[in-house]
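The other protein chains are all here in position, but one chain of the complex has been omitted.
Coming up: chain A.
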Amino acid sequence: MTDFKQLAGDLGLETADFLELTALFIQTTMRDIEGLEKALEDQNAEAVKDIAHTIKGAAGNLGFKAIYILATVGEKNASEGKLRVLASLPAALKKEVTTLQKAL
């Protein structure tokens, strides 16, 4: 279970502010995941790398570790052109973001 109060406190923020940021994160990351699926379909390694980088940055700053790790793996493999190993990345990310959404 995600402890939003703890995560907010870690960043020196009020819980209400953190929840607002989380809602924004879920919204933009869902959109990013759609972009990621499309980029993987198109075999566009550069786009996969950029999107994974964006998700990684946001998740890292808010302290969503599972998403941060997934995105880091995605960015690394994409930068090496290894898109085949990333086929399940969007689904894995979506699962984590949905869990987060439910916890809100």
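The rule we apply is simple: a residue touches a chain if its C-beta (ideal position, glycine included) is under 8 Å from a C-beta of that chain, and two chains touch if they have at least 3 such contacts; residues count from 1.
The rule is simple: contacts and distances are computed from a predicted model.
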item	value
Hidden subunit of the complex - UniProt protein name among "Penicillin acylase family protein", "Aspartyl/glutamyl-tRNA(Asn/Gln) amidotransferase subunit C", "ABC transporter permease" or "Sigma-B regulation protein RsbU (Phosphoserine phosphatase)"	"Sigma-B regulation protein RsbU (Phosphoserine phosphatase)"
Given A:Leu40, A:Ala58 or A:Leu100, the one touching the chain that is not displayed	A:Ala58
Contacting the left-out chain in the complete assembly, out of A:Leu13, A:Met30 or A:Ile69	A:Leu13
Residue ranges of chain A at the interface with the undisplayed chain	10-13, 17, 20-21, 24-25, 28, 50, 53-54, 57-58, 60-62, 68
